[in-house]
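As you look at this complex, bear in mind that one protein chain is not there, while each of the others sits in place.
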Amino acid sequence: MEMKNGSVVLAYSGGLDTSCILLWLKEQGYEVIAYLVTPHTTHGVFIEDLRSEFVQEFIWPALQANAVYEDRYLLGTSIARPCIARRQVQIARREGAQYVSHGATGKGNDQIRFELTCYALYPQVQIIAPWRIPEFYSRFRGRTDLMEYAEKHGIPVPVTPKAPWSMDANLMHISYESGILENPKNHAPPDLYQMTKNPEDSPNEPDVLEIHFAKGVPVKVRHVKEGTCKETPLEIFCYLNEIGGKHGVGRIDIVENRFIGMKSRGIYETPGGTILLHAHLDIETFTMDREVRKIKQSLGIKFSEFIYNGFWYSPECDFVRHCIDKSQESVEGCVQLSVFKGQVYILGRESPKSLYNEELVSMDVQGDYDPCDASGFIRINAVRLREHNRLQGAAQKKL
Amino acid sequence: MEMKNGSVVLAYSGGLDTSCILLWLKEQGYEVIAYLVTPHTTHGVFIEDLRSEFVQEFIWPALQANAVYEDRYLLGTSIARPCIARRQVQIARREGAQYVSHGATGKGNDQIRFELTCYALYPQVQIIAPWRIPEFYSRFRGRTDLMEYAEKHGIPVPVTPKAPWSMDANLMHISYESGILENPKNHAPPDLYQMTKNPEDSPNEPDVLEIHFAKGVPVKVRHVKEGTCKETPLEIFCYLNEIGGKHGVGRIDIVENRFIGMKSRGIYETPGGTILLHAHLDIETFTMDREVRKIKQSLGIKFSEFIYNGFWYSPECDFVRHCIDKSQESVEGCVQLSVFKGQVYILGRESPKSLYNEELVSMDVQGDYDPCDASGFIRINAVRLREHNRLQGAAQKKL
Amino acid sequence: MEMKNGSVVLAYSGGLDTSCILLWLKEQGYEVIAYLVTPHTTHGVFIEDLRSEFVQEFIWPALQANAVYEDRYLLGTSIARPCIARRQVQIARREGAQYVSHGATGKGNDQIRFELTCYALYPQVQIIAPWRIPEFYSRFRGRTDLMEYAEKHGIPVPVTPKAPWSMDANLMHISYESGILENPKNHAPPDLYQMTKNPEDSPNEPDVLEIHFAKGVPVKVRHVKEGTCKETPLEIFCYLNEIGGKHGVGRIDIVENRFIGMKSRGIYETPGGTILLHAHLDIETFTMDREVRKIKQSLGIKFSEFIYNGFWYSPECDFVRHCIDKSQESVEGCVQLSVFKGQVYILGRESPKSLYNEELVSMDVQGDYDPCDASGFIRINAVRLREHNRLQGAAQKKL
Partner (left out) sequence: MEMKNGSVVLAYSGGLDTSCILLWLKEQGYEVIAYLVTPHTTHGVFIEDLRSEFVQEFIWPALQANAVYEDRYLLGTSIARPCIARRQVQIARREGAQYVSHGATGKGNDQIRFELTCYALYPQVQIIAPWRIPEFYSRFRGRTDLMEYAEKHGIPVPVTPKAPWSMDANLMHISYESGILENPKNHAPPDLYQMTKNPEDSPNEPDVLEIHFAKGVPVKVRHVKEGTCKETPLEIFCYLNEIGGKHGVGRIDIVENRFIGMKSRGIYETPGGTILLHAHLDIETFTMDREVRKIKQSLGIKFSEFIYNGFWYSPECDFVRHCIDKSQESVEGCVQLSVFKGQVYILGRESPKSLYNEELVSMDVQGDYDPCDASGFIRINAVRLREHNRLQGAAQKKL
């Protein structure tokens, strides 16, 4: 007879891996509490619906930061992990479980994101990561081993053949990697994408939207022609996913640098998030002071790296989030944009808080501006350059 | 009888403004040397063809830096100005002229870019900027005044009615601003764009290209289906302009922050440059170490600000260009991409110098990697977070 | 008869320059309101005592930021200027004056600091900077001209011969420049310093102090042996000036880069500020998370540049000040230090909010730490390095 090792809360996705892990943990003598979240939309088994808090507490702050990792990845998986792990830890505390477990592999970023969140919020927790336990990973060397184990123990086994890649879906995006995608030269097959239409098959007419922002987050989306309006965070985000998906927006194919030091190839589709990033960049630059923006931009890049590496719950993320939040106070107004064939086109914007001054910038009227000032401005900026030239005696050389 | 004030080299575009300035300078007693460059492709009057050096000495370094101002603008005008002014100064030195002049306005960035270049390369030069001289700008208060002056003095006057905005074209891009665009809410009229087709009217079939890089710059472009190949910098760039233009790639509508402290609205189309930016980002991340990339990314952002503000010829730009150049040593390989309906899709990449290690990252084979190491990695990264939690006693609060 | 040009508030120091300017402005037809502040302690004429607000609203935020320009200068003049100009503008508004004036030269930083503050807080203000008005500076080409003018108009003229350099004193520091100091090779004469004793003549016994911090600012100073205690900002700062001055603390001789693009040589003495900087650095690192500190450090460097360049009142300074303030929430505790012969020695520190964990770090006890984790941590950190090596095949080359 097995001895009880205590309770473990397992982040259960309903897939083959975590189904087997669930059973294996029981075999090891643990009492297992399975926990499913809807950001993983697979299988329709919903124990916890975290979608609203995911949008408001995770997607919105990332949007305020224009969070993009390595210039392209919108961090859809990275911000889902702390959201999932936070609830997992809440359940563990509530249920008096001293263990948590997950099915993330030993080479990826997700193990880190899950576990750093757990340690940060529940420092005494013990973590069981089967894919890093030799006993486990030596026993299950591939999908076949898992299938056999599942069948033997009556775990329902997926009947559809597995795609030759792995995918991970949540409200914000789907990511694809592994399998045939591991060769970075291989093109993604056309049937891979689940959230977005192929732009070649998408409508031949754009949809024009109006997105209203307050404090750097969307508060209303309106379809200009149809008049459709969405005003709660979850509804806004789902609607933008729908429009973006319909027009094939937000597909990227990249090689990225994992926290553990490997390069990996990932394909992502982030329809709603991509529309919002374009709109937010526009309204932010329209309303934010230039120098504040420079500082905020560099904070946003750091924030993205922290999130990617799993440090959502950390002193540095708390700090940067606070700073970025402060920068968004005047980021308010409305952006008009068109969504068409995989692309987002900004059409125009207005704001009650813009620093844009039409009279000042006009080529037709002078405004409160004396062009002669520019001569002095330029000449003083040239002092340093002329000194440098004097010393280098190098002007001629450069010519 | 007028007295001779000396020689002035005028950056002449062939347009109404600089035509009038040319005459006005003569009226003031200067001997005027008009100088035209082909980055301004208007009017077919080519005195100096700077296109090759523009691509190699200006566009290529900007590409290596992934130079983008305020997250969106590819700096097509900003890098053209030092290229033009450098030749202007060469001519001035050669001709013994102590003056240079230009038609840039007193509220814009271009006056700064022109003049800082002139001061940096020819510190003793005197600059005549008529649009900042009260005598000039009080006399010519609008287009009508210029037209009258031109007609009166036999300067050929444009017969086509002026578009209600201004545009500036060079090999890299066209920018549009002023006039009806000054209201940031106004949409750009559909007939505005000159370099790119409207994506709604662009082909329904993508073009697939292969771009080969060495040291971070393109060395060959091949059309996969048609087999077309381009191998010199100028040909490569022109060909990508053609393909990008055909598919409507590279249109943006932004509000940006000028160096003089105003916000202004600009519309840009940069077809070839946009394709190259996508391709370069891909091959760079594929071949560059993660931590080098982080540093290089922040240098690239600074570089973009320097360029935008007119400091191409400056100690800081020299320095950063040197550093970025160093970072590109291994940025080599080939990117496959598809161009379609305003968008660029990366399809795959390969490189003899990639740090990507298919075996190491594979989910199917272990490679030279022990997953158990990750446990220690995560736990050590958690030391600081757990300490923070201990002090804050705040885990509960966050849950 | 002169015509009235309106009222001008003059930042009057009581010295020769501003005395002459005062008269000259009257000659030009202005009604002049002279305004003296005690940060300039010269001449005992106190109209406005800004010392308390200078300490709390300017020195304290600079201290929280560890504000140091170009690694050495503690910004004593830079933060005094916005303090002075703010009051000047308040007086101007109150008195309905549309002009302000100052005696700063046309080559220095102070003109910028004064005027940017004025424009930021009173955008409609007109500024009269006589040292940039040809009419004025052509008339007064040197000290002799000023002396003659003063004598002729009955302005009291300094009887003591002028030192062959200029100095500027406030509560925080004295700066010395110009004259014989313009040759950067010349040593500062021993009798130059006014606030600090020559360390060669300072006491042969250290003073040991205890400085208590809360939210990153000092709230109490105690002399350990003598028991003297100071608890208000102004008293604390004056007392540290006294102790620092007695021991010759805070003298530097540097060449710095002015905002207008010149290098200039400056000598500064900042006794109290230097003691505080050492103490604050200590307690900050003791209590602040490492990664927060890194971000805060880079913000502090930017903040220092903004302040130096005159942007105290600017969106970017507001923003950064807010962020830095946030970072100081837990910077609390007590530092013991010794002041002796020009140097400050940190002796020890304690804090109720420190992240220092004596048990965790101890070499004698294990604490909640498993040394085996470090192996995994190191090996994962090495993944990237080993990959790099693999590619470079370069280990041998390096050996």
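Order as written gives the chain letters A, B and C; numbering starts at 1 within each chain.
FYI, a residue touches a chain if its C-beta (ideal position, glycine included) is under 8 Å from a C-beta of that chain, and two chains touch if they have at least 3 such contacts.
This one's a predicted model, so the numbers in the text were calculated from it and none came from an experiment.
Asker: Can you pull out the displayed chains that the omitted chain is in contact with?
Answerer: A, B, C
Asker: Tell me which of B:Thr285, B:Ser327, B:Ser354 or B:Asn389 is the one touching the absent chain.
Answerer: Per the contact definition at the top, the residue touching the missing chain is B:Ser327.
Asker: For a quick check of understanding: of C:Glu27, C:Glu70, C:Glu151 or C:Glu231, which residue touches the chain that isn't displayed?
Answerer: Candidates C:Glu27, C:Glu70, C:Glu151 or C:Glu231; residue touching the omitted chain: C:Glu70.
Asker: Among C:Gly96, C:Gly142 or C:Gly227, which one is in touch with the chain left out?
Answerer: Looking across C:Gly96, C:Gly142 or C:Gly227, the contact with the absent chain belongs to C:Gly142.
Asker: Identify the residues of chain C touching the omitted chain, counting contacts across the whole complex.
Answerer: Residues in contact with the chain left out: 66, 70-72, 86, 89-90, 93, 105-107, 111-112, 115-116, 119-123, 129, 131-132, 134, 137, 142, 166, 178-179, 182-188, 199-200, 204, 206, 251-258, 260-265, 281-282, 285-286, 290, 293-294, 297-298, 301, 305, 310-311, 313-315, 336, 340-343, 345-350, 354-358, 360-364, 369, 371-372, 374-375, 377-379, 381-382, 384-386, 388-390, 395-396, 398-399.
Asker: Please output the residues of chain B touching the missing chain, sorted low to high.
Answerer: 260-262, 289, 291-292, 294-296, 298-299, 302, 306, 311, 314-316, 319-320, 322-323, 326-327, 380-385, 387
Asker: Would you write out the residues of chain A that touch the absent chain, in ascending order?
Answerer: 289-291, 330, 353-355, 357, 360, 368-370, 372-377, 379-381, 383-384, 386-388, 390-391
By our rule, only the chains that are shown with their structure count from here on.
Asker: Express in whole angstrom the distance between the two chain centres, defined as the mean CA positions of chain A and chain C.
Answerer: Using C-alpha averages as centres, the distance is 42 Å.
Asker: Determine the centre-to-centre distance between chain A and chain B, using the mean Cα coordinates as centres, and give it in whole Å.
Answerer: The answer is 29 Å.
Asker: Of all residues in chain C, which are in touch with two or more distinct other chains?
Answerer: 289, 291, 380-381, 383-384, 387, in rising order.
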